[in-house]
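One structure, pasted below without further comment.
One chain of protein is taken out of this complex; the other chains stay put.
Each chain gets a letter, A, B and C, in the order it is written, and its residues are counted from 1.
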Amino acid sequence: MNALLHHAPVLLVAVPLLGAFAVPLVGKLGSGLRRFFVGLIALLTTAIAGYLAASFYAAGASPIVYVLGGRLSLPSGMVAPIRIMFELDGLSVFMMLITALAALAAVLYTSSFWKERSGATLKDSLMLLLIVGIFGMEMTGDLFNFFVFLEITSIAACSLVGFRVWNGRSQEAAFKVMTLYTLSGLFVLLAVGLLYGQYGGLNIAYLATMIGSGAALVDKIALGLLLTGLAMKAGAVPMHMWAPDAYGEAPGAASILLVANSQASLYGLFRVLFTLYGSAYSPQSLAWILIGLAVLTIIVGVTMALVQRDLKRLIAFGAVSQIGYMMLAVGVGFAAMTALQPSDFGFVALQGGLFHMINDAACIGLLFLAAGIVIRRAGTRDLQGMGGIAHDLKWTTAFFMLGAFALAGMPPLNGFASKLMIYESTFRLSPVLAIVAILASILLLAVFLRAFQAAFLGPRTEPTDVMRPVPISMLVSMGLLALVVVAFGLFPGFFVDRIVTPAAQALWSGRDAYIQAVMSGMGG
Amino acid sequence: MIAETILQIVTLTLIICGAVLAVTLRDLLSSVIALAAASLLVSLEFYLLQAPDVAIAEAGIGAALTTAIYIIALRRTRRKEQQ
Amino acid sequence: MTLGQVPFVVSALLVVIGLYALLFKRNLIKMVIGVSIIETGVNLFLVTVGYRAGGQAPIYTYSDPTTLRVLPTPQALTLTSIVIGLATTALLLSFVVFIHRHYQTLDAEKIKELKG
Partner (left out) sequence: MTGITTGFGAWNPIAWLLLFLGVVAGALFLRRFGNKQYKKNTGQTKVFLSGNEEPEASALHVRGAHLYWGFVDGLSAYYRRVRALHTGLLSDYVALFVGTLGVVLIVLVLSR
């Protein structure tokens, strides 16, 4: 194994971290150089992620453990392992790919958008920091590090939301989001403390071996805290109120990173449910909590989207409803896995839910990026005051339409493939749930048709912005996401077999392999 | 040992009092000072719980720096909590 | 209830007091104070988790290796958590200052442009 591949997990965090702190320095030398530097960092990060993923899948998708630190020999003769671990299994690598995609699109998009505004240096720095946090959450094998990376994402994300200090609404949104994120982070920390107090360890794999069957009361409380805190950061419904504020007020490129951030929290939730507790403690009620939250999320998200007048809030509620689909699918998978006789449709549900994550990142990202251009052109975010964008912005119109159709599950785009898997597997558990999911999907199409009709169609309205062509880097960024949408739509089997199935396998039956990968090297 | 026990109980009681005052006082400056006092007492409690390094950090960061930031924020906003 | 459990009760009380401030106080700075109190409660909880009755501070120089130690890991966690707490508090307060600049008020009831 060569050195680059061996150190790839830590490089994935280190490169953007160094970049984030070097950006202000490079920014002193000129904005052109800074944009080039940030783009370079993003490309390098994506390249490392791609290389790591390629060799991971080529090596049969067995978990990779990367250890920072070594052993400490005490004068008393006791030897204690002092180490921080990154552990990557199929799910982590899959999430890493989503994040890399979102990061590349966001950085490409932003490289021209903010050319003339002040504070661009700070924003580039924060975006890279957010990317660091998300990668860290997805790769760490240690609960406390998970909390640290969670807080890094919270701070970076909220700074991005409140980035427009000249706008009162964005400050309001940032304050609310930050309070809720901090609260959820503290609950997660409380859970970490409880687990440490119970078992004296922080490593996920170690804790997973210690949590015996019929978990103790402390385990249940810790699970409740972790589940609620992470579900809130993912935007599950009774606790979704921050999501439209944050997505709506953040700059266009940051919105897509916020979606990736929510998905990383969702990843944390799945990791806790399937790996940390998994077969040790998995009552059916847990699956039904997840399904209940998911159904609420789907219904409320889509119906609230229907009545929004603010374009970005509309898309944001759409994004909330999509989180519901992922939770529904994984909840169904969990229910099927923990039933007395596990049934195969649970695996299809997991595949569908995870496949939907990458599809959602691409489609919602496309919509947010297109909406950013539309809002800039129309000079307002109110759908009531928009119209006729399609006359001038051909590519943006096409990308928005593609994203909307794909998200609503129109064949032959990618959203249809993943939603079909979700519907069919959910139907096996409970037909009612499948019907709700399908109806919500139809409603989602109506939502986006309304947005499309109001913003793009109709007679030309007077643009407040000077008639400038859309910068080429934005088109490239949206083109990248559109390519993903079309490619995943036309060749779903190819991608499901290669990247989604290992991830679903990691949830379905990968718990022992995950634990084994760490515990075999723990004593040495 | 007895003395330490009593000290610990007094400290913990005072922490609660400080927190309650910080929440209930109408004058925001007073409530920030109550919060700082509670923080200092928590750092004493950390010392009693055999965590001197955490105690130093809590006294320096939790009590002093945080209070300074609160006071800066108060100067730029307003001091009284409105009805 | 032994003395060792009293700090747990106090940290739980701190969390409750902080939540009370978040739920029933309308002033933004009071809400930030509430977040700070919850943070303090969680930190106290972490340190208490690492405490062993009769243990000594985990500082090894010049000490007898056979004495009972309190656990060092929760203390390291608490240090990290204190620093993170400072960052979040500073960020929250800066948002409060900017909100005051735009809305001319700190009353949470009046700061709800984002709704529905």
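Points to keep in mind about this one:
Basically, a contact is a pair of C-beta atoms (placed from the backbone, for glycine too) under 8 Å apart; a residue touches a chain by one contact, two chains touch by 3 or more.
Every value quoted in this text rests on a predicted model; they were computed, and no experiment measured them.
Across the whole complex, the hidden chain's contacts among the shown chains comprise A, C. Considering the full assembly, A:289 is the residue among A:289, A:398 or A:438 that touches the omitted chain. Screening A:260, A:328, A:373 or A:496 for touch with the missing chain picks out A:496. Within the set A:112, A:303, A:430 or A:473, the residue that contacts the chain not displayed is A:303. For the chain left out of this panel, the touching residue among A:49, A:143 or A:348 is A:348. Within the complete assembly, residues 19, 22-26, 31, 108-109, 111-116 of subunit C touch the chain that is not shown. Interface residues of subunit A with the unshown chain, by the touch rule above, are 175-176, 179-180, 183-184, 187, 214, 217, 220-221, 223-225, 227-228, 231-232, 238-239, 241-242, 283-286, 289, 300, 303-304, 306-307, 309, 344-345, 348, 352, 382-384, 386-388, 411-412, 416-417, 420-421, 424-425, 428, 446, 450-451, 453-455, 457-459, 489-494, 496-497.
Throughout what follows, only the chains that are shown with their structure count from here on.
Computed centre separation for the pair subunit A/subunit B is 37 angstrom, with centres defined by C-alpha atoms.
Subunit A and subunit C have Cα centroids lying 28 Å from one another. Within subunit C, residues 32, 96 each touch two or more of the remaining chains. By the touch rule above, subunit A contacts subunit C in their complex via residues 74-76, 144, 148, 151, 154-155, 158-159, 162, 165, 167-169, 171-176, 178-179, 182-183, 185-186, 189-190, 192-194, 196-197, 200, 202, 244-245, 248-249, 307-308.
Residue ranges on subunit B touching subunit C, taken from their complex, read 5, 8-9, 12, 15-16, 19-20, 22-23, 28, 31-32, 35, 38-39, 42, 45-46, 49-54, 57-58, 61-62, 65-66, 69-70, 72-74, 76-78, 81-82. Of all residues in subunit C, only 15, 22, 28, 31-32, 35, 38-39, 42, 45-46, 49, 60, 65-66, 71, 73-74, 77, 80-81, 84, 87-88, 91-92, 95-96, 98-99, 101-103, 111-114, 116 touch subunit A in the complex they form.
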